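Only one structure is covered here, and it is reproduced in the block below.
Here the complex is missing a single protein chain, while all its other protein chains stay put.
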Amino acid sequence: MTKRSSRLILALAAGVFLAVTACGTTHENSGSGGGQQAAAGKCKGPGAKYTIGMSQANVAEPYRQRMDDDIRTAAATVPQFAVNFADAAQDNAKQVDQVTNFLTQQIDLLVISPNEATPLTAVVKQAYDRGIPVLVLDRKVDGDAYTEFIGADNAEIGRQAGQYFANVLLPHGGKIAELRGLAGSTPAKERADGFAQGIAGRNIQIVATQDGDWLQDKGEQQADAILKANPDIQAIYSQNDPMAEGARIAAINAGRPDLPITGIDGLPIEAGGIKAVEAGRISATFVYPTGGKEAVAEAKKLLLDCQTVTRTQTLSTKLVTKDNAAQVYAELNRG
Amino acid sequence: MSETAVPLVEMIGVSKSFGGVRAVAGADFTVREGEVHALLGENGAGKSTLMKVLSGEVGGYRGEIRIGGEPVRFTSPADAQRAGVAMIHQELDLVPALSVAENVFLGREPKTAFGTVDRRRVVTETAALLERTGVTLDPRRPVEHLRTGEQQLVTIVKALSLDARILVMDEPTSALSVHEVERLFTVIGGLRRAGAGIVYISHRMEEIGRVADRATVLRNGRVVAEFDARAMTAAQASEAMVGRPVHLMFRGTGTATGEELLRVENLAVRRPRPGLRDPAGVTLSVAEGEIVGLAGLLGSGRTELLETLFGVGAKGPWQGRVLLRGSRIRPRGPRHALKLGIAFVPEDRRIAGLALEHSVLANTVLSIVDRIARLGLVSRRAERNAARETTERLGVKLASLSGPVGSLSGGNQQKVVLGRNLLTEPRLLLLDEPTRGVDVGAKAEIYRLLGEAAARGLGVLLASSEPAELVGVCHRVVVLRDGRGMHELNTAEVSEADLLAASMGEGAVPGLTVGGA
Partner (left out) sequence: MSVELDEPVRERRSEFLPALFRFQSLFGLVLVFVAAVLYSPHKNGQLLFLDSGNLFNVVRSISEIGILAVGMTLVILIGAIDLSVGAVLGLASVGTAALLVRDGLGVVPVVVIVLAIGLGFGLLQGVAIATFGIQAFIVTLAGMQIARGLARIWSGGQAIGITYGDRPGQAPVAFSLLGERTFGGLVPIPALIFIVVAALAVVLLRVSAFSRHVYAIGGNEKAARLSGVPVTRVKIAVFGICGLLAALAGIVHAGRLNFGGPNDGGGYELDAIAAVVIGGTSLTGGRGSVAGTVAGALLVGVLRNILALRNVDANIQLLVIGLVIVLAAGLQQLRPASVS
């Protein structure tokens, strides 16, 4: 390298940096705040076209893939809507960047299923303050800077699961094990807390609790260990269906093929929990609805009909057992 | 023409260029049955390229090659091997983690009835080959545990195992001790009697006179001279190679008269490293301005002694004392040694001396960057000046200081290592085989530089396996055997033959002063 070519390179580098730092004009804080009023501003009636940004926490999870699919299916029936999908692959920082990119794209409405509440709060507020209606799915953000939250109540589902144990599986009490989701994630905590409430005072003892990280193979490993250490347990409460399927394999290997194991999620797909219940691999599951269909319906209200929406829409769960599995599956896939 | 008159190998008008650079230009070269043909030339003269054309490693040449009168055109080394041509490389192409036997049979392992490698046969056949060659090595030992010279013997054994009719040896003795060179010559004699043709590339004149029948000299890719090897003198050969008369040997200007610089008294390490020959009782001294040689067979502990003095030898306590200018020292490592004023030019510059991809500049100033730095920051100008001054003083031929050091010739690379060490302004310079793989011209210059350094008052301790070098360059020579100092010879009074005899421990040489324990 000669000095001259080094200088040339440096000049080029400086040019790029200048370009990065100096081009265009800034849009900082040009929003006026207030999603509900703003929604009216975004509402241009059924004659206009709208771009919706859908920020998904992690498409690799079947539940979240289903949420995207539900939105895609529902939006396909609304010719005015075009939906841009982004996947954060379980990375909070990446999801923040993706919402920021949506803002650059000047979307008309944001649908977000946050990876975690707190890290996404600021950027969601930023969108909301700019007058973009925000529909939050499945996991909330902190504070109240959003238009509507659509989701099921994890604690409530946990409670219902607990009650199912107390009333149906072990009415006389007994020893059980719990397979939890990823340590540190909100649904894992809520599903555990709700379940504890549901079985409170009913003489049911959780003798073993392990983290299965929402994954089938991890669930199998953990259940395997649990069954070795506590051969006397009478049922397993798994916080989702894949871990429950893993636990079933462990139970079969441990010579307990009939051990009652329940899951949560009840995805209406071939590899989902409802089919597993129908096939008898899981004793029961609780549908955790994605809210995708509902989100598109609310977007229609906000953008096409210029209506207001409620702050919170809690989706109800449904107990799926072998008796109603086929019926629920058909219902949920009717569109 | 009768059958026997057809040469084994005929290369006629062979030319080869690499990207516009002509490495070989219209060279004619023949090898007859039962002949050892020496190929001489400075580094870069085209010897290796010519032989790589012959052994199928380099294609795309012009000219013709005939083997036993039949025109051939090899496209790969395997191709050439099938025609009976095998080459022993200067760079040792062995797999370090594999054993001696596995290396010898690499790629053509004998199989058992089940199709698996017949390990027992690999070992027994290698052992037989080793015995035939007179090499005492365990065939099961991993090659990485062998010293460079031993590895070189393994490559030779490997080539022999191919049953080649034409064997090309590129500097086969550069890492061998005198003793092993003798063995190799015995093997070569056997091959010659069996009718093989051998091409022998070497920088060592005295070997060529002993082993070769004919000698061809290449310069700039052209054949410039052909000699009867037995009648050829070193001066003739050097002149043909360099193109001008060369004064090969530096003779110490009388006896050194400086004060005592280094004194080693009964040095031995308590916990010698396995597989190596750490000092087990060495006594010697080096005065200011004196060049002292370290002689001995391979495995006699020359390298280990230098390593110990530089602080990279065996860990653990020492017996005996080492005094530098009268004060007792024990270098903890290279950094400490350099601070004490001891510098070290290691044996293999490619492995231990240079970062080949890095610039000449970076390699030259590496030992002093933190000395010329202020507050940890290096002035690029100071760095460049130091490098330029050193390379100019040492006469390093280079295109640019920023060019990679790996593109220089072996001799110039060695000068860079030497220059880096001299830049640290040492009082004592330790050198291990400093002219290995270096051509005649550069060799003479390195001797001159060592002489100059000594004249400035530096003490030099020079380990070498070339008796001519030791006798020609050093004031005194200390002979090591099994990690002990056996003899001390005054080079003004002894011949190379005396030195050889002392190294091998064959009888007492009259007039020797006995040093060591």
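Note that the chains are named A and B in the order they appear, and that numbering of residues resets to 1 at the start of each chain.
Heads up, the rule we're going with is that contacts are C-beta pairs under 8 Å (C-beta built on N, C-alpha and C of every residue); 3 or more make two chains touch, one makes a residue touch a chain.
Predicted model, so just to flag it, every value in this text is computed and none were measured.
Trainee: Just one of B:Val122, B:Val312, B:Leu449 or B:Val478 touches the chain that is missing; which is it?
Mentor: Selected residue, touching the omitted chain: B:Val312.
Trainee: Quick one: say which of B:Ile156, B:Ala212, B:Leu338 or B:Val438 touches the chain that got left out.
Mentor: Only one listed residue reaches the unshown chain, and that is B:Leu338.
Trainee: Considering the whole complex, which of B:Ala128, B:Ile351 or B:Ala492 touches the chain not shown?
Mentor: The single option touching the absent chain is B:Ile351.
Trainee: Which candidate, B:Gln236, B:Ser407 or B:Asn490, sits in contact with the chain we can't see?
Mentor: Touching the chain that is not displayed is residue B:Ser407.
Trainee: So that we can see where the missing chain sits, which residues of chain A does it touch?
Mentor: Touch set of chain A with respect to the missing chain: 1-2, 5, 8-9, 12-13, 16, 19-28, 59, 84-87, 89-93, 96-98, 100-101, 104-106, 116-122, 126, 142, 182-184, 189.
Trainee: For chain B, which residues reach the chain that was dropped from this view?
Mentor: Residues of chain B in touch with the missing chain: 18-21, 23, 42-46, 48-49, 52, 57-58, 220-221, 310, 312, 333-335, 337-338, 344, 346, 351-359, 362, 365-367, 369-370, 373, 376-378, 380, 397, 399, 403-404, 407, 409, 420, 424.
Basically, only the chains that are shown with their structure count from here on.
Trainee: Between chain A and chain B, what is the gap in Å from one C-alpha centre to the other?
Mentor: Each chain's C-alpha centroid was found; their separation is 69 Å.
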